[in-house]
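What you see is the complex with one protein chain gone and the rest in place.
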Amino acid sequence: MQLSNIRRSFGSIHALKGVDLNINHGEIIGLVGENGAGKSTLMKIMSGFDDGFEGEFLVDNVPVKLGTPQKAQEQGIAIAQQELSLIPALTVAENIFIGGDHGPTVASLGQLSKMARPFLDEVGLENVSAKTLVNRLSIGERQLVEVARLIAHKPNLLILDEPTAALGESDSNRILEMVKRLKAAGKSVIYVSHRLDEIFKITDRCIILRDGLSQDSVDTKELDTNKLVSMMLGRELHSMFPPRDFSKNNTKNKTIRFEVNSLWPDRTLVPINMKIYAGEILGLAGQLGSGSGEVLAAMAGMHDTQGGSITDCYTQENYLPKNAKQAISKGIAYGSPDRKYDGLFLGRSISENLSSPNLKGISSKGIIQPQKERPLVEDIAKSFTIDLTRLAQEASVLSGGNQQKVALGKWLSISPELILIDEPTRGVDVGARAEIYNKVREIADSGKAVVIASTDLLEISNLPDRVICFYKGCYVSELVGEEINSTNILQAITNPENILLEDAS
Amino acid sequence: MSALEYSTSMSSGWLAKKITKENRVGFAILVVISIAFIYFAIATPNYLSVFNVKTIIRDAAIVGIMGIGLTFVTLSGNFFLLSMKETAALSIIVFAMGMSNDYGFIFSMLGAMSIAVLAGAFQGILIGLGGNPIIVTLGAAGILYGVASWWSDNLVIFFKRPHDAEWLGTGMVLGVPTITISFVIFAIIAELVLRKTSFGRQVYLVGANRAAGKATGHENLPMAIKTCIIASACCAFAAIAFSAQMSSAQANYFSSEFGSSGDLTILVIATVMVAGNSIMGGYGSVLRTSLGAVFISATDNLMVLQGFNSGARVLSVGLMIVLSILIFAYVRRDSRSEG
Partner (left out) sequence: MCDVTQGQRGKTMNLIKQKLTELDPDLLFAVILSLCVFSFFAFSNPLFFTLNAGFSIMERFAVLGLVGLALTLCIIAGEIDLSIGSNAALSAVIVVRLTDSMGAFPAIGIGVLCATLIGLAQGYLIAYLKVRAIVLTVGTLMLLRGVALFAADEKTVMLTDFRMTDFIQEKIWIFFSPASLLVILLFIIVGVFIKYTKYGREIYAIGGARKEAIASGVNLKRPMMIVFALSGFCAGMGGAIIGLRSGTAQPLALQYLLLAATVAAFIGGVNILGGKGSVIGAAVGVLTVNFLNTGLVYNVTPSYVVQIYLGVLLLIVIVFQTLSILYDKGKQRRLLLHDTALTKQKMMDAYKSVLK
């Protein structure tokens, strides 16, 4: 497959500005890049989900126009996306053959199981019966079934998007083995992952995306972690972060604002203890499912826990919110990682969005007082550089960056003391990112406590004053001041053996 | 900003939004329908007389009041209640029993309202805890109607004229029937509640995005309960008004043969939807529903004057509903998610 000078824009947002990608039969190439670099857009184009792009797209030297995923399948291209698309109510065998024309029209469950067997064995699911309902499988097993479904289409080119994100050690190795086998059979694989160790293990070449542009592909042999990371992040982008003053980190001058005591959110292996200081930005680093995001959600009452509490050191109160209402009453604001799902009221006006967490504050005796609402909303809009004349418009007309500003800004309406943000700039363009970072720094400087969790390496190494690293549900280490850089963080969240061993001894 | 200014700006904004490039087809269809309507209206004798207009609005009152209540439920994202006519049936029986036993208007009304509030709260709790509104209200409908029939032995209950509720049933103020005035008052109060109170704002927010509502401290359970209570109370009031008009009540007054347009529940639901309120919640207004009720009544009235029989009238209302659903679906097709 060959892609030349691919460009794709959504309105005023240029997702891809000129990407080249070549892959030959029997090759495995790694596709890496930070969040927002354009990976998902590129993958959608390659797999037929998006055909609104400009540029050349050749398969076996023949230009193609893939309007639908079905056409891509016909060309032998198959993609396993990060969000699983298995149907929980059906069995494994039924899921493998659903959709597309590669399955039989009439077949009993027994027949389907027999046909599915070889694919299941291929991905290492020999012990799983094809007649099992998918909703009884673990996440790791489901991921493998998803891949099995993929290879049942007998594709020539597989695109794997973060296939091991939810998998443990042994399952991940199974995937890697399978990928190597595919290469031996002459198939091509595009392997997209944040797990750089895996990239080094199996890929022949690497293509690095940065801000919608691709760099020349590099042989994996010639890369090491540092080089790869610096190619991914680039130096110019550092300017969007407000400068940090590490001298503030002198512990004697800091006051503990909140303490997290033995908080045990579901999915973390052990209870977590943390100290949160006033006036600092604390960063929680870790891959998806490592506990960094879960801790924040649990602190705001949006995630189940097995116990634990937060102590407000100013009032000596000890509590654990059970829902958003309680969290808000304690002055805790929580910006969720998925603004489209629960961060915004898309059909309502920006003004209504901004005042939504604090209806009590803008009403008296149940009636909304416009003389209270308008100044509040305008203040927030001004401080987040949202155009004041657009306040009456629906939130859905805003760009991604502005939407995120609204999703985060609304929390200012409750004058929070503790601000928790999970993925502060997911899907946000560079310009808005800078504005959001500046605002977060401003809030912290005013004496509030701010905690952010992020899987964006650039963000988590340049914004916080202190970083706590998580790996697979455990606290690994704490980095302060000069120790905070992308290499240290990456090491801690992917390969912490050394660090854990030090602790153990 | 006064309520009137605000609602006009909302409706003109709505209009402006509709005439975008993609919506031209939908808008064109609406224009055609409006022109046809105006033509027939002018062509039919007596249609535009003051008396007839008053008749149209009066006929729209009962359905309109119930529609106003239902709008709260729909706006909050809880779809609709299939138990509207059954709640009305039970309320009307309770009211008539009170009146025929000389308890007077106040007590009878309180009795009917309390029953309706209880029924609404019950359904609201089940819905708020996660039950599907369609199924819950379908079951509740059976129970409510059964109780109404059983309590009254399926007989007609009469109460003598003149009675306490004459002012509501057949009374007039300045030449306008009290029922019509009630309709208008309901509409105004409801619209003010939705626009100006924090409760109203919560209804819109929870309807627009339930998960985001939860994340900002507004849970669906209290919303479901309150909106269901409001809807049921409106049904009760409409039932009381109707009973006052007829000086009697029977459990099946609101069943299949109500008015000329068939099933009352469906008619009320249709009113809410024809008016353009989004079935998913978070968008729409009581003003629209009221206009919808008047529009349907106007169409029905037109057909009566033109001499159509009930079959054709039911068919036309049904057609109107289906067409407006399709038009709104087509117009909004880009801004809706797949599932």
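By letter and in written order, the chains are A and B; residue numbering begins at 1 in each of them.
The criterion applied here is as follows: contacts are C-beta pairs under 8 Å (C-beta built on N, C-alpha and C of every residue); 3 or more make two chains touch, one makes a residue touch a chain.
Please read all numbers here as calculations on a predicted model, not as lab measurements.
Asks: Looking at A:81, A:356 or A:477, which makes contact with the chain not pictured?
Replies: Of these options, the touching residue for the absent chain is A:81.
Asks: From the list B:194, B:275 or B:314, which touches the chain that is not on show?
Replies: B:314
Asks: Return the single residue from B:104, B:142 or B:171 that touches the missing chain.
Replies: Reading the full complex, the residue touching the unseen chain is B:142.
Asks: Specify the residue from the set A:64, A:107 or A:313 that touches the hidden chain.
Replies: The one listed residue touching the chain not shown is A:107.
Asks: Just checking the interface: what residues of chain B touch the absent partner chain?
Replies: 79, 126, 129-132, 134-136, 138-150, 154, 251, 256-257, 261-263, 266-267, 269-270, 273, 279, 309-319, 321-322, 325-326, 329-330, 333, 336, 338-339
Asks: Which parts of chain A face the unshown chain closely enough to count as touching?
Replies: Missing-chain contacts on chain A: residues 69-70, 73, 81, 83-90, 94-95, 97-100, 103-109, 138, 149, 168, 266-270, 304, 306, 472-474, 497, 500-501, 504-505.
To be clear about the criterion, only the chains that are shown with their structure count from here on.
Asks: Just how far, in Å, is the C-alpha centre of chain B from the one of chain A?
Replies: Centre-to-centre distance between chain A and chain B: 45 Å.
Asks: With touch defined as at the start, can you tell me which chain B residues reach chain A in the complex?
Replies: Against chain A, the touching part of chain B is residues 1, 196-199, 201-202, 204-205, 208-209, 211-219, 278, 282-283, 335.
Asks: Given the complex with chain B, which residues does chain A contribute to the contact?
Replies: Against chain B, the touching part of chain A is residues 302, 323-325, 327-328, 334, 336, 341-348, 352, 356-357, 359-360, 362-363, 366-368, 370, 396, 410.
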